[in-house]
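For this depiction, one protein chain was excluded, whereas all remaining protein chains were kept in their positions.
We just call them A and B in the order they show up, numbering each chain from 1.
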Amino acid sequence: MKIGLEIHVQLPTKTKLFCSCSTEAEKPNSAICPTCLGFPGSKPSLNKNALEYAIKISKMMNCQIADRTWFSRKTYFYPDLAKNFQITQYESPIGKDGHVVVDDKKIRIRRVHIEEDPAKMLHDKYKGQDFSLIDYNRSGIPLVEIVTEPDISSPKEARNFLKNLKLILDYVDVNIEKDGSIRTDANISVDEERVEIKNINGLKNVERALEFEYKRQSKLLKFNMKIVMETRHFDENTGATIESRSKEAEAEYGYIFEPDLPVLRLNEFKLETPETPEQKLKRLIDKFKISEEQIKDVRVIIYHSKRASENFESWGGECMEYGIKVDVVWFKNNLLPLSRVVTGTPTILKKLEDGEISDFTAKKMFKNLIETGKIGEFKEIEKDDSKLLDIVDDFFKENMNAIEDAKQNPKALNFIIGRIMKKTQGKYKSKKVYEIVKNKIDESL
Amino acid sequence: MDIIEKTIKLCRLEMNQDEIEKIKKDVENILDVFSTLSDLQEDEMAFHSVPIENIYRNDEVKKFENVDELLSQTKTLDNYIKGPKVL
Partner (left out) sequence: MKIQEFMKLDKNVRGEYYPKLVEELKKMNKEYEVFSTINEQTIDQDYSYHYSVKDNICTKGIESKAGSKILEGYKPPFNATVIDKLNEGFMLGKTNMDEFGFGTFSVNSAYGIPKNPFDKNRSCGGSSGGAAAAVSLIKNHVAIGESTGGSISCPASFTGVIGFTPTYGRVSRYGLIDYGNSLDKIGVLARYMDDVEYILKKISGKDAKDPTSMNQNNEEIKEETSKKIAIPKQIIENVDDKIMKEFWNSIAHMEYEIVDIPNLKYAVSSYYVLATAEASTNLARYCGIRYGVGGEDFTKPYNKFFSDVRTNSFGEEAKRRIVLGTYVRMAGYRDQYYYKALQARNTIIKDLKKIFKDFDMIASPTMPIISPRFDEISKLKPIDVYMLDFITIPPNLAGFPHVSLPMAYTPMPVGIQFVADHWKEGKLINIGKEWEMNHEYKFGDLVGGIK
């Protein structure tokens, strides 16, 4: 099975690709101007930020960046196309011949280029609507198109590829949560003939569409029926791919150079190569002297998101300042789930490491830090255990059945420990409390 | 359908037989002259007559001040622009 993907990603620029209209608009046809509406006499003007995004994405995917690139006109007639041609890149994409590695497999990237998004069309906003309604707010929004070679060999692999792509995009600050911000055309051939599924919205649907199509093609082959080379579209509601009503498959776009735009000499473009997840991983392992066993945990953090890896790096730096070990697992369990940076945790961790506070106290202080932003008072650990023995004795005197319950049910044991921890206000390490309570239970046979 | 007829259709133009015959003759005449371009030695392509390179615009929003004027040029419904149906 061979799968190739053509992915269109909307870039999070403030303005459109060829005009200064905003990319955020609520009311239909409110962020429009003569250029994105294709009015006679209007001219395009290239958004530098969009170009920068495209170059960064190309570099992240290990593409060769073109020395010289230009834009092309792709001409075809459709109501969502303001000029009845789309400005795209044909002969000279910004990036080409790249690759990404997904689960140790190399997926080749044929090309990365930029183009403008067409308008949005509504076909059934009103009952019995027998015309189209067009909203040009979307017309002209910058898209990056990423085309893979047909190196993907299963719908699951496609999903993993897209997960990886999502991370790469995150690492260049391109977020694809918004509906419609990522659309894919998927080409899949189980045997010889290739079927194209056009315009699949979002990432999850790509795997769904491919799964369905794989099953469909396999079934046809099983019954010795012909697979027709065709274009289909994906129905989100039914999860099925459906034959496209013939949109006159004349792929005759008559590409010419776009004469209203400049030629771009990209070797003059000074742009930092953004750090890839793998590069960041290697660098942080080295920087924080991460042990062998903790590498897989760092990988989880790095591959979670750019934000998480940046939080980890700043937190790790803090730990190093305090001279405490960078405990990756602690970060993963406590700070990774947070959506914001929390500074100050290493002071707590240092006290814990030095045995000055109990883990219970540490947890409380940490919770307080997250909620109030302040560290608060350190409740020092009680060094003398004799008092604890008394407290435990008292507890069992008040709760006669507790010992029996604990013997039967390990959960009850945890409950007891929790109660005593609370009562002692974390003055004792939970480990110590466990020791003493367990002894007490074992003793009373 | 020959290539000229295919081209006419591609341009979204309709012509009757007489018009097609006439335009075929005209185009063939003209292309005869154009075909002399093949005699020319290969050279780099000049996209513009003067070099036009690396011109960009900063990513700053500028609202068009006459959006209503744009929409008043055509048929609209609830601020959507009306167009022909697409099956």
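Remarks
Rule of thumb we're sticking to: a residue touches a chain if its C-beta (ideal position, glycine included) is under 8 Å from a C-beta of that chain, and two chains touch if they have at least 3 such contacts.
The structure presented is a predicted model; accordingly, all values stated were derived computationally and were not measured.
The missing chain lies against subunit A, touching residues 34, 37-46, 73, 75, 77-79, 82-85, 130-132, 134, 248, 252, 254-257, 259-262. Touch with the hidden chain on the side of subunit B covers residues 3-4, 7-8, 10-15, 23, 26-27, 29-31, 33-53, 55, 57, 66, 69-70, 73-75, 81-87.
Methods note: only the chains that are shown with their structure count from here on.
Chain centres here are Cα averages; for subunit A and subunit B they lie 40 Å apart.
Those residues of subunit B whose C-beta lies close enough to touch subunit A in the complex are 10, 12, 45, 47-48, 51-64, 67, 70-71, 76-87.
By the touch rule above, subunit A contacts subunit B in their complex via residues 13-15, 20-22, 27-34, 37, 39, 45-51, 70, 77-79, 121-123, 125, 129-136, 245, 250, 252, 254, 257, 259, 261-265, 268.
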